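Every protein chain but one is kept in place in this view of the complex.
Every chain is named by a letter (A, B and C) in the order it is written, and numbering of its residues begins at 1.
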Amino acid sequence: MQQKLKLAIAGIGNNASALMQGVTYYESLHQQGVKPEEWPGIRQSVLGGFSVFDIEFVAGFDIDERKIGRPLSEAIFCGENNYPVIVANLPVGPSIMRGIAAEDDVAAVAEALKRSGAEVLLYGLPTGLQQQAEWYAEAALAANVAFVNCTPEKIARTPEILARFTKQGTALLGDDLASHFGSSVIHKGLLKLISDRGLTLQSSFQVNLGGNSDFKNLAINPSSKRESKMNALGGVDAGKVEVIPSGGFLSQLEDTKIAYFNITAAGWAGTEVVFDAKLKVQDSSNAAGVIIDLVRVAASQQRMGLGGMSQEVASLLKSPGM
Amino acid sequence: MQQKLKLAIAGIGNNASALMQGVTYYESLHQQGVKPEEWPGIRQSVLGGFSVFDIEFVAGFDIDERKIGRPLSEAIFCGENNYPVIVANLPVGPSIMRGIAAEDDVAAVAEALKRSGAEVLLYGLPTGLQQQAEWYAEAALAANVAFVNCTPEKIARTPEILARFTKQGTALLGDDLASHFGSSVIHKGLLKLISDRGLTLQSSFQVNLGGNSDFKNLAINPSSKRESKMNALGGVDAGKVEVIPSGGFLSQLEDTKIAYFNITAAGWAGTEVVFDAKLKVQDSSNAAGVIIDLVRVAASQQRMGLGGMSQEVASLLKSPGM
Amino acid sequence: MQQKLKLAIAGIGNNASALMQGVTYYESLHQQGVKPEEWPGIRQSVLGGFSVFDIEFVAGFDIDERKIGRPLSEAIFCGENNYPVIVANLPVGPSIMRGIAAEDDVAAVAEALKRSGAEVLLYGLPTGLQQQAEWYAEAALAANVAFVNCTPEKIARTPEILARFTKQGTALLGDDLASHFGSSVIHKGLLKLISDRGLTLQSSFQVNLGGNSDFKNLAINPSSKRESKMNALGGVDAGKVEVIPSGGFLSQLEDTKIAYFNITAAGWAGTEVVFDAKLKVQDSSNAAGVIIDLVRVAASQQRMGLGGMSQEVASLLKSPGM
Partner (left out) sequence: MQQKLKLAIAGIGNNASALMQGVTYYESLHQQGVKPEEWPGIRQSVLGGFSVFDIEFVAGFDIDERKIGRPLSEAIFCGENNYPVIVANLPVGPSIMRGIAAEDDVAAVAEALKRSGAEVLLYGLPTGLQQQAEWYAEAALAANVAFVNCTPEKIARTPEILARFTKQGTALLGDDLASHFGSSVIHKGLLKLISDRGLTLQSSFQVNLGGNSDFKNLAINPSSKRESKMNALGGVDAGKVEVIPSGGFLSQLEDTKIAYFNITAAGWAGTEVVFDAKLKVQDSSNAAGVIIDLVRVAASQQRMGLGGMSQEVASLLKSPGM
């Protein structure tokens, strides 16, 4: 097997916790002799030449004082992070460095990326910080490190940025993760089934609830996320279908996400068909299950000198760059 | 538009009620000037040259004394039938004739079919009457009337019977309806989604409840229906997935069917994913929405002199003949 | 039977629609000879000497130009009102008059109340208009008309106002309706059951969704309603129980309200107990089913010259005055 993928992370939130713990979890299954086809919850045990556990965490950036200076294995449980403890013995990991708060900080982060030997920078700050996302992308370009954008900020969809990555031979994958098994993919599948079978949709809604910081932010400012989720459903009638990204912040749920679905349709002779559903899922596992594929593709591109966006991963993103 | 499809029905149950009322319902939409693309709950407004309402009911057979001798428009509300009243003014329809109770009755039914001018015989007796199904198929053959088998009895799957229909140029479509929007199609879709996304199925079940005579029969004798429904899910692990065709007879539900679903799976790092759902649907609308396509294809075949089974309708059947 | 109750309404919203249509609905049951014990959905067919249908609508006030000048039977379907049409033939009702927009308008409304012969003024403006509620209470006092406050504004709980009504012998019932069968009463009942049986509550939430103007307002400004609903649960641990008055505005729901509940508890040996529920109810029927009792008690008090608050109706109110 080739050398491990060297990964840097900007934003040490629940996704970083799910990723680091999961990688360690699968490594321990491997060491116990469990065969890859029996590892639960992954699409591809090997991708781009990397096994799920071939990840080495080499750098981390954040601006939360509770995380800066602590090793990654501790920082993932600090601040508002509330992903559960999945594995007992984590590798220590790199010390978290101060992230970019102003344009002046870009050079220092670029320098740190070079020193760390990182091949990929995973960008996962809270939603809505377009400026910061651009700064981190600049740092990645300066350090020739592949950039993976988990958020809806426009990076891979900004033609000038994408062109610069492509020209330089630096990978750029984004924007916005499609969840591993999220409410959009389920809702879309159900609405398609209704339509395929010849039923007539009358109304449908989806309401998401959670207790992590995403849900706190989204309850206040849902509009861009609502739009992104409506798009993910693929051309539905907005007069009939509604999506509520965060129906409210329920601290007791911690990193668990609950989504309620309702679909009302008309069948033969106009008789009513009603479908009600509830999804309960670990929110950040839903992200990490997709991130693991994106970072492996990014590293593989990077080693081959293929810059820019790979259409191979378009289905893993809500708004893929082109 | 061509001449109306002349339809005979064996078994005047809820499906016959849903079919006759639905046909009248769509005809009245048509007369009110509603465009076909706005008719709710149908897959194809025109199929085989027939509009949804191009059906003329020309004969009906049953052995229930409460139905024999009454016009179809009344018989569909008699006995244990409990499909709701959907339309106010039904055409009277033919008087229900005594159906086949013994082999001796086959000739009389064949004669009645000829006299009625029927092009298609829709077979929909209660599940489990293999002998009766064969007798009605004989009558159809003798009268050169296409035969559509809604039940799991083996007619289109019996090679000798299929061969005789094919040779004579008489259409034979069956066996066993795939519901318009039933629990099998939903369950299968959800399990496929779980698998496509790389989650690991841990366990799943489906429990169906209803208040019509099907559910009374199935609660007592579920095995053949369970097998058919497990097959419909397409190669699932029987140690992990279970289907209960009738969790019990709930008379209050009448012809409404309720199905509960549960799926438990493992996502990234083995974290739990739980999906719970409930479907509420008019059971016999679910049948009629598929019957309407089968009888139109059968009549179209018949007029063209194409005998036997049409693979065009295989997806509308749980166990299509070949 | 005594003379009909003469009712005036301030705020011609869905509650007024539910009330007027319901009264007409029960009157028609009565005229068809249906016995009171078979009338659906009411607690007491006769209360304070009034049957459910002994209500005469004599005046209505609103500031919505789409309602002013129209008869009550039309105004209840105007503006943002979306309670369904329940009965076909409504009595015309009084023309809606311009309501109080400033202190100067109080005298005119008092005068109109006197002219109309109203015995009770039902106050049901949108939540949050404390000033308007006080002005309408002044008008009621001036006209010696009983006042029923459906909203959480502090009227019956303001000691000086209550004292003035009591002294003058004018009834004052409030504040804030306890719904007929609402999410608070169900949630409280379930939490009590958990506690009575000796289970240990771990966490619980309640999320409400709807498509009427209440849910639009509450999604933006939930805090006072959340507090009122938490109080209605009766001394629960706010670290364990959360209430979301409006998880979002779903226009497709119109006046239907959907509430989702979840309760997680520990049973014997700490094993988990999970209870999930969904309530679907006509939101304004939930109000009208309680209003009908409040206005009858108010009129009965008024006729007997009993001023102020009656403890008989305390259970019908979320925050009864004392």
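Everything that follows uses one rule, which is that a contact is a pair of C-beta atoms (placed from the backbone, for glycine too) under 8 Å apart; a residue touches a chain by one contact, two chains touch by 3 or more.
As the structure is a prediction and not an experimental result, all values here were calculated from the model.
One chain isn't displayed here. Which of the visible ones does it touch?
Output: missing chain touches B, C.
Please pick, from C:Cys78, C:Ala108, C:Ala142 or C:Ala266, the residue that touches the omitted chain in the full complex.
Counting the whole complex, the residue in contact with the absent chain is C:Ala266.
Pick out which of B:Leu5, B:Ile100 or B:Ile258 touches the chain that's been left out of the picture.
B:Ile258
In the whole complex, not just what's shown, which of B:Leu209, B:Leu279 or B:Val297 touches the removed chain?
Of the candidates B:Leu209, B:Leu279 or B:Val297, B:Leu209 is in touch with the missing chain.
In the full complex, which bits of chain B touch the chain not displayed? Write them out.
Considering the whole complex, chain B reaches the absent chain at 203-205, 207, 209, 240, 242, 244, 247-248, 250-253, 258, 260, 262, 276, 278.
Take the complete complex as the reference. Which residues in chain C touch the chain that isn't displayed?
18, 21-22, 25-26, 40-44, 84, 86-87, 180-181, 185-186, 189-190, 193-194, 197-200, 265-282, 285-286, 288-289, 292
The rule is simple: only the chains that are shown with their structure count from here on.
Determine the shape of the graph in which chains are vertices and touching pairs are edges (line, ring, star, complete, other).
Topology of the interface graph: linear, an open chain of contacts.
Would you identify the chain whose Cα-based centre sits farthest away from the centre of chain B?
Chain C.
What whole-Å value do you get for the distance between chain A and chain C if each is reduced to the mean of its CA atoms?
45
Taking the mean of the CA coordinates per chain, how far is chain B from chain C in Å?
Whole-Å distance between the two chain centres: 48.
Can you pull out the residues of chain B that are in contact with at least two other chains?
276, in rising order.
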